[in-house]
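Complex shown without one protein chain; remaining protein chains in place.
Letters are used for the chains, namely A and B, taken in the order the chains are written, and counting of residues starts over at 1 for each.
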Amino acid sequence: MSAEILAFLVLATATVAGGVVTLWSRYVVHSAFGLMLSLLGVAGFYVLLGSDFLAVTQVVVYVGGVVVLYLFGVMLTPPDREERSIRRIAVAGIFAVAALVVLLKAVFGMEGRWYGVDPDRGPASGGAVIREVGNAFMDKEAYLLPFEIASVLLLVALVGAVFIARREGGRGS
Amino acid sequence: MSPVPLHWYLAVAFLLFVLGLLVVLSRRNLIYILMGVELILNASSLVFVAFGSYRGAKGLLDGTVIGTFIVVLAAAEATIALAIVLNIFGTFHSVRPEDPNLLKE
Partner (left out) sequence: MQGLMQTDWGLFGDDHLRLMLCILLLPLMAFAVQIFFGAKLPRRGDWLPTVAMGGAFVLALSLFMTAVQHPDPTLFLHSARPPADEDGLAWNWLWSKGTPGKGNFVFAILFDNLTAVMLLVVTLVSFLVHVFSMGYMKGDPRYPRFFAYLGLFSFSMLGLVLTSNFLFLLIFWELVGLSSYLLIGFWFEKPSAANACKKAFLTTRVGDTGMLIGMMMIWWNFRTFDFVEIFEKAGQAVIANGGVPPGWMTIAAILVFMGPIGKSAQFPLHVWLPDAMEGPTPVSALIHAATMVAAGVYLVGRMFPFFMFAPDAMLVVALVGAFTALFAATIGITQFDIKKVLAYSTISQLGFMVAALGCGALGAGLMHLMTHAWFKACLFLGSGSVIHGMHHEQDMRKMGGLRRRMPITYLTMLASTLAIAGVPLFSGFYSKDAIVAATLHPAPGYESLALPHAGGLLWSLPRLLIPLAALMTAFYMFRLVIMTFHGTPRSGEAERAHESPSNMTVPLLVLGLLAVLGGSPWLFNGDFLGKHIWFNGLVHNPVFDAASGIVSFPEQVGHEGHGWAPLIISLVVAGSGILLAFLFYQWKVFRPEKVAAAIAPIYKAVYNKYWIDEFYLRFIVRPLVFHWNVFCAAFDKYVVDGVVNGVGRTARRLADGQGWFDKNIVDGLVNLAAFLTQVFGAIARIFQTGYLQHYITLLAGGATAVLVIFYWFL
């Protein structure tokens, strides 16, 4: 068993376990930490796949930003120790497992190469150089327009969040 | 030594997706539901990067860029959605999705 496969198994365990904790925990804070574990696992996958830049972004933005945001959200709302409704999970689980089965069948049932991808060739060697990622963002033949739109989106989200979350009293009632 | 096949990554991503879907479907707290959405977004991002990486360096570049965009989208979504949740809490004193029902009936 090579180191890569070992790492993959560890990360997969962490990711799925984090997801299960998020699903199963009765405490919001535990769920948030489960989410964090899962996100860190995904960041590890990014490293394995050769995308260091995305891994770092994942850790900084998701773990450092979004999860903290959720923790704030948890703090600002009342503790909600909800009962685990087996019935609800079962109903949802029927659909979810059906979806999973279909998806896995679609993947593992497929023979050989598909869509020009050889599933056994392994991740790209060398990985994505950050310089190239930056150039791709700034190249108008590549991703400049989506990049600009994303920046506008972030600005709108910033302003919108402030506008939505401010107190009613701010409008002079 | 054979590398990890692409199928494995996809399987993990699908598991993650289904877990996120379950969270969204079964939880009764808006904050949980948003966490489920994050899991789903990460699953899709993982699929992009895995496919890209298995196509070679150029594909990995594209996958990385799309993954970055997903991170950006998720961050924007999280801020706005949490702001809305806080606003709903301020108005209805509840974070359950079925409670804001002023328009019903």
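Heads up, the rule we're going with is that a contact is a pair of C-beta atoms (placed from the backbone, for glycine too) under 8 Å apart; a residue touches a chain by one contact, two chains touch by 3 or more.
None of the values given here were measured: they were computed from a predicted structure.
From the set A:Ile5, A:Val47, A:Leu76 or A:Ala99, the residue in touch with the chain omitted from the display is A:Ala99, counting the whole complex.
Residue in contact with the omitted chain (choice from A:Leu9, A:Val68 or A:Val91): A:Val91. For chain A, the residues touching the chain absent from view are 91-92, 95-96, 98-99, 102-103, 105-106, 109, 141. Interface with the hidden chain, as seen from chain B, comprises residues 21, 24-26, 33, 97-98, 101, 104.
Definition applied: only the chains that are shown with their structure count from here on.
The part of chain A that touches chain B in the complex is made up of residues 2, 4-5, 8, 12, 15-16, 19-20, 22-23, 28, 31-32, 35, 38-39, 42, 45-46, 48-51, 53-54, 57-58, 61-62, 65-66, 69-70, 72-74, 76-78, 80, 82, 85, 88-89, 91-93, 95-97, 99-100, 103-104, 107-108, 115-128, 132-133, 136-137, 142-143, 146, 150, 153-154, 156-158, 160-162, 164-165, 167-168. Per the touch definition, chain B reaches chain A in the complex via residues 1-12, 14-23, 25-29, 31-32, 34-36, 38-39, 42, 45-46, 49-57, 59-65, 67-69, 71-80, 82-87, 89-90, 95.
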